[in-house]
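Excluded from the complex is one protein chain; the other protein chains are retained at their positions.
Letters A, B and C name the chains as they come in the text, with residue numbers starting at 1 for each one.
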Amino acid sequence: MAEQLGTLEELPQDYRDAMTEAGVAPLWPMMRKVLPHGRPQPTTKPSYWNYGDLRPLLLRAGDLTPVEKAERRVLVMSDQGRGTGAMQATSSIYIGLQLLLPGEVAPAHKHTPSAARIIVEGKGGYTVVDGEKLPMNRGDVVLTPGGEWHDHGHEGDEPVVWLDALDLPLFVYLEGSYAEEAPLQAQRNRPDASMVEYLASGLKPSKRGASARRYPMMRFPWDRTEAALREMAKYTEGAVELDYVNPETGQDVLPTMGFTAMMLRPGETLRPPLSSESAVFHVIGGTGTSVIDGASFDWAERDTFTAPVFAEIDHTNTGDEPAFLVRVHDRPLQEKLGYYEERAR
Amino acid sequence: MAEQLGTLEELPQDYRDAMTEAGVAPLWPMMRKVLPHGRPQPTTKPSYWNYGDLRPLLLRAGDLTPVEKAERRVLVMSDQGRGTGAMQATSSIYIGLQLLLPGEVAPAHKHTPSAARIIVEGKGGYTVVDGEKLPMNRGDVVLTPGGEWHDHGHEGDEPVVWLDALDLPLFVYLEGSYAEEAPLQAQRNRPDASMVEYLASGLKPSKRGASARRYPMMRFPWDRTEAALREMAKYTEGAVELDYVNPETGQDVLPTMGFTAMMLRPGETLRPPLSSESAVFHVIGGTGTSVIDGASFDWAERDTFTAPVFAEIDHTNTGDEPAFLVRVHDRPLQEKLGYYEERAR
Amino acid sequence: MAEQLGTLEELPQDYRDAMTEAGVAPLWPMMRKVLPHGRPQPTTKPSYWNYGDLRPLLLRAGDLTPVEKAERRVLVMSDQGRGTGAMQATSSIYIGLQLLLPGEVAPAHKHTPSAARIIVEGKGGYTVVDGEKLPMNRGDVVLTPGGEWHDHGHEGDEPVVWLDALDLPLFVYLEGSYAEEAPLQAQRNRPDASMVEYLASGLKPSKRGASARRYPMMRFPWDRTEAALREMAKYTEGAVELDYVNPETGQDVLPTMGFTAMMLRPGETLRPPLSSESAVFHVIGGTGTSVIDGASFDWAERDTFTAPVFAEIDHTNTGDEPAFLVRVHDRPLQEKLGYYEERAR
Partner (left out) sequence: MAEQLGTLEELPQDYRDAMTEAGVAPLWPMMRKVLPHGRPQPTTKPSYWNYGDLRPLLLRAGDLTPVEKAERRVLVMSDQGRGTGAMQATSSIYIGLQLLLPGEVAPAHKHTPSAARIIVEGKGGYTVVDGEKLPMNRGDVVLTPGGEWHDHGHEGDEPVVWLDALDLPLFVYLEGSYAEEAPLQAQRNRPDASMVEYLASGLKPSKRGASARRYPMMRFPWDRTEAALREMAKYTEGAVELDYVNPETGQDVLPTMGFTAMMLRPGETLRPPLSSESAVFHVIGGTGTSVIDGASFDWAERDTFTAPVFAEIDHTNTGDEPAFLVRVHDRPLQEKLGYYEERAR
């Protein structure tokens, strides 16, 4: 390894001008920046959003902007390493809080990026995907995969809020992001598959040779998830974590984003290994403190925070009840690209 | 297609002798037999066993033969196309009724064929596989896959009976069947994964990069299966069928044998398409009549019957309650070999 | 492990009669036979056929039986453990020598079993599969996979002979074997893909999203295979073996049967590990001696011999030139069933 590579300034100006003219540039002055030694140097910083702070801003958006002028009434949560306005919470993951008021509809569209919703508050909201009308209850994870038509509605009488997570930044970067709109879809002709077809683990509808849908299960009800975490915790030492998977394949539910439900016992501290994944944590219930690369966040129900790649993370449950979080991460993407990695702390 | 192929008898005797000497034989006189036109001509016949008839015979085996002299105290159910003594219920599937008396143990062994147990009666029995102690309750499907050490025990106070299903005939035919014995295993160090790790559909333990076990879930409790069938029946017209799958992959639970839970509504008749699979049906609950290639079987709880390949099958629930069956079949094998086929009736 | 299991004779006659009546039989008297300890006990015996002995018998079949009366004029090579007439060379593999005379055609049919041909002698024969007219030259491996229409013809002026290898015994056993006949196919509209689409390793036709055919390459010319073996031998110590694979997937070319080209250097002896596969060896060129479970076979060009499961095998090249063999085996089947196994000698 060379101690010191040549710099741009060491090259004669006429040579630099000729290169610019020819549309080329020397690699070596930039090489250490794009290929740092030993680990990436992320721009992303650990970031934290208190739901109590955001909720009034979100409700005010409801006052100021009718859903017809917004299509999706969302406050984007910007990585603080990039600054407010950045449409990414980590390098690959976008998150935002979306508000739907009673009686409103968010019209049907589809887009190349994939989305998932984690329901934060309110009753009566629903999402329709591929003919299935999916109820949205606190803590549920509801998918709207890339390329699937979807719309949202609200049959309740109080504001409904959910957290959107998308792989939008990656698709924008790759120049692969676009959408198509349609008049509000009429078909709601199929019951929710998680209620009908995938009620029990280890069982799936017998297809007699027919191939399964690509995204067979699009709602993961929180009550089942919490029950499974609590049961697992009885028999397991250390981390209690369940990955959300496609029941037809056992693979992650979306191509690039993974979802993991986590439970921390009262008083417990988890120190996961360093990992190449970046992550968003949303608190379903309980209170705690997470220290991420030295930044300390006290969290409670409905709060959200992030961790960059290879972050040192300590999560502590500071309450008397189990704490529950859903982690959104890009491990599925990194595994497809062949570079997912963990390191002992 | 030739009207008539040459026969063995048309060949000169000296030629036939010379062929025998050389270890060869002409194909054409045998060709129509091994390659019949249009569909196979199975030897297997539809067969039926009434549990009330078999139970006393099985209990008498308990009196006559201590488990130490039997290792597995089983009455093999022989395809009636081949005759009693045949160790196969269809071309590829072996079934038998196994009895374990209170306090008995069936010592640890492993073998190349795979087995599954459907529990028929009795409480307190258990199977240990790979360190997991699996309770055996009425209707549960419990796997002991090929190559896995397993033993059985009984902590209750009445006879326990289960139906064994194995791909033993195939392995014997392929000259691949053998076993290894061991002193009774001590390790029972893991709780039942279906209670701990795979409680809810669409969730699996987060492995953080570690690969899953090949057979992660080895017990499929009946209560969950029945609940899932009943829920599915509310929203589905026609056949209500759930396949048992490996929750890590969505694939069939064993390499060659598939398991499908079926529900028939009161009064309902199902006429499935003709299929290349052979099948064993075990009645978990309810009463009905099945007509299979013209043979009519009246069945009730705990009875067992079979259907050969391409059988014409009518199942009718003749009772006032839903009827439940578990079908054991060789579709997974046929799909791996590339020839699974269905035909409209 | 019990020293001695109970026997059938130890059971009272009235009990035995009642079991027969009920269609059941006790397992334990038969258990050691179907689950022998530690390794299978094959019926299959090492068998050997000298081509010089078989050739006159095959030509006489040409005199005695016109192809119209035979459809396929084949002498089946019977495992000597089962005796002449047995339609299997090992438990899963059928082989036979097929003769086609100048101008003859073997009409189109398809069947569930898969076949491969290794060309033994003669020029001008061809096979048509799925519209591809495949030349048949000495040593080529030509596939006619299960379910594919195929016919044979002969445009040369001397007898053509090839070795057929099929998974027919397995399909017959599974009651899955049947055929369909058709008038001789007219379509010969595609050139041989191995000449056009798969000329070079590591390259395949760009499909722009279209899925590949299930069996994209159906002829594996011997000249390329021999050249590849010779080149590999320069750089490799010990066994020089190449598996025939589907170039679109890298998987075995047929669902149950594998094909492996082998080269032995002059004077070399190979002692492969014990393996659960059964095998047929066909000599493409050279002379040698193979000792298989104690039976010694001297072989030369065009001879054929077999080895049962877990056989102890020594192959020695006794000539001055490299020797070449093609091994047909059932490892692909055993891997699909999850029990392929090797053991050190």
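Throughout what follows, a residue touches a chain if its C-beta (ideal position, glycine included) is under 8 Å from a C-beta of that chain, and two chains touch if they have at least 3 such contacts.
Keep in mind it's a predicted model, so treat the numbers as computed, not measured.
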Contacts of the hidden chain among displayed chains: A, C
Of A:19, A:195, A:212 or A:233, the one touching the omitted chain in the full complex: A:19
Touch criterion as defined above, residue of C:120, C:179 or C:261 at the omitted chain: C:261
Sole contact to the chain not displayed, among A:103, A:131 or A:176: A:176
Positions on chain A where the hidden chain makes contact: 1-2, 4-6, 10-12, 15, 18-20, 22-28, 30-31, 34-44, 47, 49, 53-54, 57, 60-61, 64-65, 68-78, 80, 84-85, 87, 90-92, 96-97, 107, 109, 111-114, 145-147, 168, 170-181, 255-256, 276, 278, 308-309, 330, 333-334, 336-339
Interface residues of chain C (partner: the chain not displayed): 191, 194-209, 212, 217, 220, 224-225, 227-228, 231-232, 234-236, 239, 241-250, 253, 260-261, 272-273, 275, 340, 342
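In this section, only the chains that are shown with their structure count from here on.
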Topology of the chain contact graph, where touching chains are joined (line, ring, star, complete, other): line
Rotation, 0 to 180 degrees and nearest 5, that superposes chain A on copy chain C via CA atoms: 180
From chain C, the most remote chain by mean C-alpha position: A
CA centroid of chain A to CA centroid of chain B, Å: 43
Euclidean distance of C-alpha centroids - chain A vs chain C, Å: 52
Residue numbers of chain C (touch at least two other chains): none
